[in-house]
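For this view, one protein chain was removed and the others were kept in their places.
Labels run A, B and C following the written order; every chain starts at residue 1.
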Amino acid sequence: MCRLLAYLGSPVSLEHLLYKPEHSLIVQSYQPREMTSGVVNADGFGVGWYHSQKDTQPFTYKNTLPIWNDINLPHLSRYVESKCVLAYVRSATAGQALDFANCQPFNYQKQLFIHNGYIQNFRQTLHRKIRSTLTPDFYENINGNTDSEHIFALLLSQAQINQHRPPEDALRMTLITLSDMAKRHQVEVSANIIFSDGNRLIASRFASTSPAPSLYWLRDHPTFPKSTIIASEPLFVGNWTACPENSIISVGEDCDIQVEQI
Amino acid sequence: MCRLLAYLGSPVSLEHLLYKPEHSLIVQSYQPREMTSGVVNADGFGVGWYHSQKDTQPFTYKNTLPIWNDINLPHLSRYVESKCVLAYVRSATAGQALDFANCQPFNYQKQLFIHNGYIQNFRQTLHRKIRSTLTPDFYENINGNTDSEHIFALLLSQAQINQHRPPEDALRMTLITLSDMAKRHQVEVSANIIFSDGNRLIASRFASTSPAPSLYWLRDHPTFPKSTIIASEPLFVGNWTACPENSIISVGEDCDIQVEQI
Amino acid sequence: MCRLLAYLGSPVSLEHLLYKPEHSLIVQSYQPREMTSGVVNADGFGVGWYHSQKDTQPFTYKNTLPIWNDINLPHLSRYVESKCVLAYVRSATAGQALDFANCQPFNYQKQLFIHNGYIQNFRQTLHRKIRSTLTPDFYENINGNTDSEHIFALLLSQAQINQHRPPEDALRMTLITLSDMAKRHQVEVSANIIFSDGNRLIASRFASTSPAPSLYWLRDHPTFPKSTIIASEPLFVGNWTACPENSIISVGEDCDIQVEQI
Partner (left out) sequence: MCRLLAYLGSPVSLEHLLYKPEHSLIVQSYQPREMTSGVVNADGFGVGWYHSQKDTQPFTYKNTLPIWNDINLPHLSRYVESKCVLAYVRSATAGQALDFANCQPFNYQKQLFIHNGYIQNFRQTLHRKIRSTLTPDFYENINGNTDSEHIFALLLSQAQINQHRPPEDALRMTLITLSDMAKRHQVEVSANIIFSDGNRLIASRFASTSPAPSLYWLRDHPTFPKSTIIASEPLFVGNWTACPENSIISVGEDCDIQVEQI
């Protein structure tokens, strides 16, 4: 169980987004409210963002320390301004190492990806199965050994297969594929995912059997005008909407929100 | 607020002491029960131990990661056996860096020292005052900038002044000196301390004004026969004794326990 | 012996400055050419920069890893553009810890500072003497235990005393003070320093007795037009000027260079 945060809208400083909210991602790292497993999110963190003016690959900053102990992030957060940010604090699944290679967001070309959830007994169940379905490109893009990174590889594969269709379709196909594999091997899967190309956010709240982890969105709040935020836990008191379970949420460039059941 | 643990008795493996107890120091790092400030102890940790056969300087192992994320400690814990161990998990006071230099146990010659507590606004209040009282040797032995390390330097100074008297006296004089300084500068001090030369444990439960942090001892428990354990929180259900507030607890080589009010 | 690098001029990306040159700071970390002691600069590194548009405090990024092993710096370097940058790779003096607190650049308000050199046997010689001269503000601003950070504190003190005079004077007074102290205590001092407020660079090449470490400048090179670079070693083949020994070099906003003997 990790805690996710994504932002799309008018340019915002990372400081305003990450540090200022009362129940910020920093606070969620040591005092989360809606964790269904684990008690803290202190196994590293990561932030990914897109350049406000230039059309380049996104940027990431990662560390294996608890987010509150990183001495560089406050500086970086004062400096970076972006229209599109993905961030997460990690609660590592037992047996999945703390290494940088396991730190999200994962990146492939223009895409950033964060995942909260798990594949039950991943190493012994779907690890090899998923790898065997991957094209060389996506196979070799995997650097760590988390279930999350393998789900991202599945998503990239589906995006390639469905390249003339909207990205929501790739995410839906990924979750269906994963769900099918999970059923066949009698394991549970949960997959709260947010991914982006810098222009849109596509998210899911999904679990194969158990209740899905929490996920919320908020649009056009006065402290974050002209924006949509998606987060595992509300960052402050406000009119947050709980994403329906087993749904896909997509946020367009004008911050309009579409929700579809999977 | 950190969590302290000290052991004196028949040789024990670190694994048995650190990992096996139900409410072990590892568990106390992410789910402590009696913290009066802070919520987790994930700002590094340290273990110090004495050789079972050889009369050499003690050994320390420290890291700035949360104790549960250290991949070497399980190996080390299987390997090390000792009659005298001091360990702690850290909850850093705001403004005191995560650096290794600030990781306890602190060591000087044969002595190891751990501290749970604080000097209020240390950098602005007693930092320079304490340093100005130190002999060159103890002044230059300070590597970090925590209140804890400066209290250790005070204790070493008192031990030098009172070298022909028992070490309890040095600890008492340190706490009185500290308390006086605190009163003069109108700041609060709390000082749960455990220090050792490998043959005895000397501890304090002390606070200048507020209630002192918790501290317990347990003697000759079946899972740790012929031993005394002192700990911020009981490691398992058992007949733990709460140390009286503002007292000094000393444990001799035969594990007998003396308690005196300060 | 560390390796220093400073840039003042038209906005440059960190990537262009840090990674692109043939004998870049990255290369100087594992294969320096003009070190007079030590063989590599792999004991951490740091970069400081000023915002191109906003008049805010500068930003720093530091790590205790060798610069070539930092996975975040390539991202940061693609993102950051600045008119004024200070960077360094560290070769730690024996006995001075690797901790973040000892990583340069050091910062106070608008000022950044980097130092290559040493005070001989610092902990046993000038450490306490320097601290005793400092006002509370500069005393408490010291977080680590390097000679470098204490020299910065001396410089800040001189800048406060000489606040109505140009910063070159503060640097000169600092070096004279240091040199006097060194003579009295019969120790050697060397101090290649670069500091900045974001608008100018002030540097010194200085040693009390031995030859001073190397330092060069280059102005208006085609790959870095409208700029001045100061560096411990030339970054590429070009018309680099060796700074005279025991001199102060100052670079103004129009990149003109003044050199004065100390």
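Rule of thumb we're sticking to: a residue touches a chain if its C-beta (ideal position, glycine included) is under 8 Å from a C-beta of that chain, and two chains touch if they have at least 3 such contacts.
None of these values were measured; they are calculated from a predicted model.
Between the chain not shown and the residues C:36, C:69 or C:160, the one that touches is C:69. When the missing chain is restored to the complex, the residue among A:2, A:47, A:84 or A:98 that touches it is A:98. By the touch criterion stated above, the residues of subunit C touching the omitted chain are 30-31, 39-40, 42-43, 64-66, 69, 71, 92, 97-98. In the full complex, subunit A contacts the hidden chain through residues 97-101, 123-124, 127-128, 131, 136, 139-140, 143-145.
Touching residues on subunit B toward the chain that is not drawn are 51, 56-57, 59-63, 71-72, 75-76, 78-80, 100.
We take it that only the chains that are shown with their structure count from here on.
Of all residues in subunit C, those touching 2 or more other chains are 100, listed in ascending order.
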